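Just one protein chain is left out here, and the rest sit where they should.
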Amino acid sequence: MSGSRLTQNPAIDPEQFVKDVCDLYPTKVAKKRLKHFIVRDPSQEQEIEANVRTVPGIITQRGCCFAGCKGVVIGPIGDMVHIVHGPIGCAYYSWGIRRNMFKPREDGHNFLPYCFSTDMQDQDVIFGGEKKLRLAIEEAYNIFKPKAISVHATCPVGLIGDDVQAVAKEMSGKLGVQVLAFNCEGYKGVSQSGGHHIANNKLFEHIVGTDDSGEEQGFTVNLLGEYNIGGDAWEIERVFEKCGIRVLSTFSGNASVDEMRRAHLAQVNLVMCHRSINYMAEMMETAFGIPWIKVNFIGIRGMAKSLRKIAAFFEDPDLTKKVEAVIEEEVAEAEKEIAAFRTRLQGRTVMLFVGGSRAHHYQDLFKDLGMETVVAGYEFAHKDDYEGRKVIPNLKVDADSRNIEELKVEADPTRYRPRKEPEALERLKAECIVDYYEGMMPDMPEGTLVIDDVSHVELEKLIEKFRPDLICSGIKDKYIIEKFGVPSKQLHNYDYSGPYAGFKGAVNFGKDVDMMVNNPAWKLLKAPWQKSPLLKAKLAVE
Amino acid sequence: MSGSRLTQNPAIDPEQFVKDVCDLYPTKVAKKRLKHFIVRDPSQEQEIEANVRTVPGIITQRGCCFAGCKGVVIGPIGDMVHIVHGPIGCAYYSWGIRRNMFKPREDGHNFLPYCFSTDMQDQDVIFGGEKKLRLAIEEAYNIFKPKAISVHATCPVGLIGDDVQAVAKEMSGKLGVQVLAFNCEGYKGVSQSGGHHIANNKLFEHIVGTDDSGEEQGFTVNLLGEYNIGGDAWEIERVFEKCGIRVLSTFSGNASVDEMRRAHLAQVNLVMCHRSINYMAEMMETAFGIPWIKVNFIGIRGMAKSLRKIAAFFEDPDLTKKVEAVIEEEVAEAEKEIAAFRTRLQGRTVMLFVGGSRAHHYQDLFKDLGMETVVAGYEFAHKDDYEGRKVIPNLKVDADSRNIEELKVEADPTRYRPRKEPEALERLKAECIVDYYEGMMPDMPEGTLVIDDVSHVELEKLIEKFRPDLICSGIKDKYIIEKFGVPSKQLHNYDYSGPYAGFKGAVNFGKDVDMMVNNPAWKLLKAPWQKSPLLKAKLAVE
Amino acid sequence: MLDMTPKEIVERQALRINPAKTCQPIGAMYAALGIHRCLPHSHGSQGCCSYHRSHLTRHYREPVVASTSSFTEGAAVFGGAPNLRQSLKTIFQVYDPDVVSVHTTCLSETIGDDIPSMIKKARDDGLIPENKWVIHANCPSYVGSHITGFSTMTRAMVDYFSDNGDKVKGRINVVPGFVEPPDMAEIKRVVTEMGVESIVFPDTSDVLNTAMTGDYRMYPNGGVTVRSLMRTGSSQATLALGAFASEAAAKLLETKCGVPFQLLDLPIGISATDRFVQAIMDITGAEPSSGMVDDRGRLLDIVTDMQHYLYNKKVALFGDPDQMVALTDFLASAGMKPLYVITGTPGKRFEERVRGILKDVVPGAVVKAAADLFYLHQLIKNEPVDLLIGNTYGKYIARAENIPFVRFGFPILDRVGHSYFPTLGYRGGMYLLSNIVNTLLERKDQDDPEERFELVM
Partner (left out) sequence: MLDMTPKEIVERQALRINPAKTCQPIGAMYAALGIHRCLPHSHGSQGCCSYHRSHLTRHYREPVVASTSSFTEGAAVFGGAPNLRQSLKTIFQVYDPDVVSVHTTCLSETIGDDIPSMIKKARDDGLIPENKWVIHANCPSYVGSHITGFSTMTRAMVDYFSDNGDKVKGRINVVPGFVEPPDMAEIKRVVTEMGVESIVFPDTSDVLNTAMTGDYRMYPNGGVTVRSLMRTGSSQATLALGAFASEAAAKLLETKCGVPFQLLDLPIGISATDRFVQAIMDITGAEPSSGMVDDRGRLLDIVTDMQHYLYNKKVALFGDPDQMVALTDFLASAGMKPLYVITGTPGKRFEERVRGILKDVVPGAVVKAAADLFYLHQLIKNEPVDLLIGNTYGKYIARAENIPFVRFGFPILDRVGHSYFPTLGYRGGMYLLSNIVNTLLERKDQDDPEERFELVM
């Protein structure tokens, strides 16, 4: 592909566009924002600014630390009671909206449709909320007898000085049930991202590796950073099962806390959402000797490629054969089914502004559909998600990042077990199969735009200037985009559809994109009289 | 009861009311209509005009001969295919609206939710419709393989001279399935009543007594003129079963044609709707020796009384004991359950304009509820329904009645079997238990009004003058009455409720009447500002 | 439910099973109720009048008053002239309408009663008071359907009342067709909002959706007045909405009074309403109000917002031909797939029109006039659909095949709303489409397994 659609139109100079857009801001703000734009030039090592504060007043997609911790990583664990400690809102807004699906296990425990909060009142803010939190944990335990309880601190909790860790420990002892406390107050960090890290840390410290029971045989994996939105994890597991690969635990889609406790028994970790879960992958490798593979199960070819990476890791001829057979069968079927969509979508343009990984993942799938990603960016990613993990050593730690604890991890004295001979591991690393993520930018061709933490006004201008055929974003942008007459696909919640992962998911996605892009309703934006000047009909008596 | 509410109000002279209402008509019409009004004076033998033509232009409740035949008597037989021969309307309007319920028997045959018509077109009217009828019967047979088919002639069929009887006979022979043809063209007779008679005749001639198989033991009865509206027949059967009385067949609610064929094996016929089915009762007595009992299963006391009549007929001490036990139990329970309704309904007035029997039957039930029937009348009854069967010998046969065939019936040479010794039968007759119906009028106290074939304008005036608490009528009147702010209970279709028969039905009816009469919504007829003159509020700045 | 219906479809030439139409006179009666102070009169057996009144009453839950010639066997043999004379005498004395609309029935048509002569004689003999009118429509039930009767009675309004005269620029006639009272009101509202004077006829709004006040009025406030009907002849143009129900009247008005007409689809959905609005603009030069344009955009907004639940959904629809044409167009434009489109009313024109709409969208669609619900059910048994749209009689099929069901059309006997909320125009489209979407969502909620039960949809 030589240059993107953006650069093929001589009337549009992307560099000029970036400049014009930033000029809308106050000068100092403009200077900051400029660094979040890249007009791709693959011949250069390009650097983008990411994971820094959003300038106050800018209308951003971003959320808070609590959202990243409770909302993204911890909330999906379905057989735990997750208590939000704070005023009612934070619990309320993170209740049932993310479509992280869960099927209860044999014990029937399922707290996913529930919302638990200490519903803090002014008295609690004035006199401290620890007492209420203690009582809330006890009430939750008495009513539900869950296997574990989590507590999530919200903004005021940190300020008034409630020691949620101490309360958790105390109640854990008193009730005999594990209580995990997360200090994920909303103001921490610059986006959801801090919350992911906090969640990773606590799960690693208190859950992973706490149950050594049972022998785990065969090609066992953990799915990390797969949240089972719209049932993605189930489609992945369907294919895995055909191949003979067994998922021990998922972080944290359809997750059971019992299974997470035994995650350290797996052979390899598969990392889907690099941004939200790479901490866990790293820590588990250090502590237990489990390497990780960056996978992307989104897209037909992406799925096939990821399966091959897994096979390559295990270096088992039978598995490789089985994987290849499954790929052949599933790809053929999927390709057949998307053919019609592809015909109708070929050459259409798309922009992606979403999350910390999906804006990259879905580019594979759009390629399968013949669509061109002309602009892409993340909401809360770090530089390594754009430029690859190679930049990590050089990341500067600013005040906002420093607030999020970096655990010191060492090899677990009893549980560390290298999964590969050192040379094999080195080879896999050299082949970029293991412990490797190259970031989004290498996949973005010349002349495309990369935009970090896109703002409302930037989105408006992008649409006006480039009028893409589709924009993938979240709920807050969706109807703004669509009022322009441009279809907008929510890639957080899949517009209440899914699964989109795996082979069948790709077909499903193709169907949904075809529906949105080619919906006849878009032809009705203008009434006939708005399209052509008023015609006096032959009937009119003059 | 000394005089009705109507006469207790000195400001209202019912006689004057009748005169005033009739004065609204053209003189000749007024003279005719006057004969349809009776202000009850039990000290006199009062005569009412009934079963005569409605004057054209008068807005009447009445329907046609087809409605009486297909709609009332034949349509409810659920395991037959009923084909309407004519333009589409007659089949369409008689499709599924009457709430005659049916449960299929073991063979699963159930044609109740279906509507069959020859959908006659102009070509058929011009060239004759027999060919199409033949084909329609054949198609019906080929598709459904029913046990029997009926054909119902509509207005134009008679005029163009289609010989439906001949076609039925021919197709019956050809297909080997019984085909009954009914010459029930809409213009025959003066109301639905002619259609009942036509239906009775054909069923008697071709269905009843055509299957002698099996022995029928015990206290066997047929329910005649019970159409299972809202499940009435099922409630009656529930009580019968408790008593040990067995229903062989019902004419024609929840009716199976197979069971009707064996109706002649029963011990006694129980006549509910005297008007629509008395022909059958009479003919079966003549042909098979089955006496009939006029029953009324509507109302707690009515039900009890009817059960006692049946026991009296069978003269079996065990049955009598059982019946008394059932009555004791059921009456106590029902009385308990209606007590609250009765408290709220006591003394309320009701008018009844419905059918050929229900305007009488329901008076019993309203008495149970403490309500007073102040005006009542039938839609299509004959003089005997008002004045009792004693007047039958003196009825004059006019041109309209003469059109409806009167079958000559004789004792069946092989099937006639007297159910009672002659003296026992005579005694039962003398006790008014058997072959006796006294009509509605004896139950109407002094000063109440009896009105035959009430018209729209009469109804309006009745409401304006007497403002009853409830009027029972049909769908055409319902909303007219309610626009006056007076609740109107449909006694044809029970307002989609029921059952109303039997003990539980009476309770159910009490509940429904209480709901209608005491519904708080009636208090909202007028807005506050319509009730009191405009008040300038204290807020108004003058 | 409907367990007797076999899957295998065999052609029927004679037997109609579970019709999707009824007979002419009820349509004539309904149309006539749209004239202010008009008493419909059924010239035939009592049963016709009783059935038609009952059926309309069940649909509207409102008083439906009409009289009958109460034919007996004598009239059937010797003709109904005396019955009609007696009727007129009784009616004018007792019920005092401004207009008596006589419609025939299959009986009087088969007899061959000559209604115009009878009316003339009645007039000559003084049976019709001064300033009172008797009009008539021939309604042979064995031709067409209830839509035909409606069309004929509407045409009779032109025939009896429309006066030729100098054309009043900017005033239009709208013949709305066999639609609901709130639809007729909505048409009036929209045209008025464009600042255009209109005469809508017939007009059953405020006749068949009246208030509960404790005061019964035999002739409610609504209905087109005789005076307005007379003035239809001097309007600038006529918009006939629907070929089957409305074209005949408009055509006669052109012939009789030289008022040109445009035949339009019923304004169901965006495009058809656009064409309706455009036609008014073309004729009068008026512009749609900003509120109307907003409503248009709101309707489109529902389509795009909820496209996930609409797109590619297979729909079976049945009903009256003008409704089916416009509805098919609307559903297809919203991304749905009308797989079966059925009307009971005969008419090749219907099939051609609907097939034209579906040509590129659902090439395999089954489109059939003069068809019935038994056939539709069999089609569904052979290839199921995701949604059924039609009148109340569809509920048997919906239950038998477990298909979500939206009630639309005539009659609706088992739900409320159709008397109050229009389905015509942009606003009506919002109501109809919300109903469709919510029905599909309700079903999805029922079907979804517990782990896929959605909070947000």
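Going in written order, the chains are labelled A, B and C, and every chain counts its residues from 1.
Convention: a residue touches a chain if its C-beta (ideal position, glycine included) is under 8 Å from a C-beta of that chain, and two chains touch if they have at least 3 such contacts.
Owing to the predicted nature of the structure, the values given are computational and were not obtained by experimental measurement.
Chemist: Kindly state which of the options A:40, A:99, A:188 or A:360 is in contact with the chain not pictured.
Modeler: Of the candidates A:40, A:99, A:188 or A:360, A:188 is in touch with the missing chain.
Chemist: Of the residues listed, A:12, A:34, A:160 or A:175, which one is in contact with the missing chain?
Modeler: Touches the omitted chain: A:160.
Chemist: Which residues does chain B use to touch the chain missing from this display?
Modeler: On the side of chain B, residues 95-97, 99, 101-103, 113, 231, 479, 482, 487, 493, 495-497, 512, 515-516, 519-525, 527-529, 534-537, 539-541 touch the unshown chain.
Chemist: Spell out, residue by residue, where the missing chain touches chain C.
Modeler: 1, 58, 61, 206, 209-213, 293-298, 300-306, 392-393, 395-396, 399, 413-417, 419-421, 430-431, 433-434, 437-438, 441-442, 445, 450, 453-457
Chemist: Spell out, residue by residue, where the missing chain touches chain A.
Modeler: 24-26, 29, 53-67, 83, 86-97, 104, 108-111, 113-122, 124-125, 132-136, 138-140, 142-144, 154-156, 158-160, 185-191, 399-400, 403, 456-457, 460, 463, 474-476, 478-480, 482-485, 525-526
Methods note: only the chains that are shown with their structure count from here on.
Chemist: Report the inter-chain centroid distance for chain A and chain B in whole angstrom, where each centroid is the mean of the CA atoms.
Modeler: Roughly 71 Å separates the two chain centres.
Chemist: Would you mind pulling out the distance in Å between where the CA atoms of chain B average out and where those of chain C do?
Modeler: Result: the chain centres lie 34 Å from each other.
Chemist: Can you list the chain C residues in contact with two or more other chains?
Modeler: Residues of chain C never touch two or more of the other chains.
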